[in-house]
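Here the complex is missing one protein chain, while the rest keep their positions.
Naming follows writing order (A and B), and every chain is counted from residue 1.
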Amino acid sequence: MDFKAKRPQKEIKYEELRIYTDEELHNYSEEELKDFKIKHDIPMLEELEKGPWPSFVTDAKREALRRKKLPKERMMIDPDVVDDLLGQLELSFVDGETHWKHGGIVGVFGYGGGVIGRYSDVPEKYPSVAHFHTLRVNQPASKFYRTDYLRALADLWEFRGSGIFNMHGSTGDIILLGTTTEQLEPLFYDLTHELDQDLGGSGSNLRTPSCCIGKARCEFACIDTQDLCYELTTHYQDELHRPAFPYKFKIKIDGCANGCVASIARSDMSLIGTWRDEIRIDQEAVRAYINGEIEPNGGAHSGRDWGKFDIQKEVIDLCPTGCMTMEDGKLVINDQECNRCMHCINVMPRALRPGVDSGVSILFGAKAPILEGAQLAVLTVPFMKAEPPYDNIKELLEKVWDWWIEEGKNRERLGELIQRKGLPRFLEVIGVPAAPQMVKMPRTNPYIFWKEEDVPGGWKRDIKDYRLRHKR
Amino acid sequence: MMEEIKQAILEFAETSKKSKFYFKDLEKAVQAKIPDAKMRDIKKAATELVNEEKLIYFSTGSTTMYGLKGRGITEDQ
Partner (left out) sequence: MALSQERFGKYNPEKPTENRITDIGPRHFWDFFPPVIQKNYGKWLYHDILEPGIMVHVAENGDKVFTVRCGGARFMTAENIREICDIADKYCDGYVRFTTRNNIEFMVTSYEKVEALKNDLLSRKYITGSYKYPIGGTGAGVTNIVHTQGYIHCHTPATDASSMVKAIMDELMDYFTGMTLPAHVRISVACCLNMCGAVHCSDIALLGIHRKPPIVDDNIDSICEIPLAIAACPVGALSPGKTEDGRKTIKVKEERCMFCGNCYTMCPALPIADKFGDGVAVLAGGKISNRISEPKFSKVIVPWLPNNFPRFPEVVDTVKKIIEVYAADARKYERIGDWAERIGWEKFFEKCDLPFTEHLIDDYRLAYDTYRTSTQFKYTRAAWEVSRAAGGIKD
């Protein structure tokens, strides 16, 4: 198995790319850090330096100290940005209100997304963060990295920005927190030319697609999540960078129904790996689980004594479809009745494995509450093969986009449009027949929107003809 | 065709009461003048106008809009 980028990619060697010397990188001592105070009083934030969980405040302070000790010309924005960021955060705690305002800036030249304008509303107190924009950098699928890349990115961002990151933002991007308008283009230039790396999405664009770890290190994954994610991301670069959608559009890819990237709850198009043949069973391993030779659920419950593993109680009785039985010491699964919930496979991963004829279930329309209330994604295509170049998935997606762009109101998510127009209309648009798999239950009201062509003779009737049979 | 669409976008942007437009506004305005203009061509035309620095993108945070460069509230507050 081997996957290749669509085009040759620059190899990243930190030693060639680096900005800071070793001396500059180690420019403060532990002692200095102990005595270090930032330039503002931050008693509430300092309270957050206590306790066992990693303290973002203490982390930020070392960046503040490091910037202070670097020669000024070794950073293209103010050395005090971390001090001022913390100072403004403390003020927000005092005031119980944020002090950031939003500007219209959206990107580098020609891009309608990837940069989020950010301005302080107290610039006189915190001048270095007066203009402090966010950049979204499109993460590699499933977030594996080589340190050469991360170190180069750290140098670049410390030199042209605040040196503060989110690893990662909710949608999946690497978030660079804070730089000036002036530095956006130089940063983008080096990002693309030297790191061979593009920005992610924001605004009414395709947002940066994301996926789970998939087959890279998970025995449950039914599809090549990274490859599909990379393919869709690169194929739809125009949609990602230049907005023509009514609102945001998110694509997320889960390798199985466990849903580690939560695609079913937070993506307009949710692709979830599944299979259509049978669960593979290793009866010897089943017996090993029963005999207590293997810890159930990969040892996930080993912190407490739950008693001896009981296959009847823990697997067979919890199966939502009741499709499993023990017969003559063998586990029997009626795969026709299985709904592939993953529970039995999760509990006995060494004995049970997903089938091999795999593909995706496709669901549409999940979103957070703004505005019509939160929605989960609707199962629309029960099963689709997912193999490169994924043309079947792209065709379906483009049909959905065309309809949404045409019919969607401004700031209306796909799920809201489906709600407004009805699932039947959506099915018509993408050209699939209705199926009971798409609903929890059939409708309970009889108000069916019949169409004229559904009824023999159509809707045109002659009242005179009617009156021949019925007097007024 | 592309030039016509671009012209229609600019005329709309210059004469509209609003100074920021959703893509949909542009699409409707163009199709009122050029009924067979396709969505994807309108997007291409808008992109070209951005690249020619006649249109700008504008963001409210979650939503991106188009604006005429120099008209209304722009990126520099």
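Operating definition for what follows: a contact is a pair of C-beta atoms (placed from the backbone, for glycine too) under 8 Å apart; a residue touches a chain by one contact, two chains touch by 3 or more.
Quick caveat, the model's predicted, so the values are computed rather than measured.
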Subject >> Per the touch definition above, residue among A:Ile264, A:Ile311 or A:Cys338 touching the missing chain >> reply: A:Ile264
**OP:** For subunit B, enumerate the residues touching the unshown chain of the complex.
**Re:** 18-20, 51, 60-63, 72-73
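The criterion applied here is as follows: only the chains that are shown with their structure count from here on.
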Original post:
Which integer distance in Å separates the CA centroid of subunit A from that of subunit B?
Top reply: 30
Original post:
Which residues of subunit B touch subunit A in the complex?
Top reply: 22-24, 27, 39, 43, 46-47, 50-51, 57-65, 67, 73-77
Original post:
Which of the residues in subunit A end up touching subunit B in this complex?
Top reply: 102-107, 110-113, 116-117, 119, 181, 202-205, 238, 242-248, 402, 405-406, 410-411
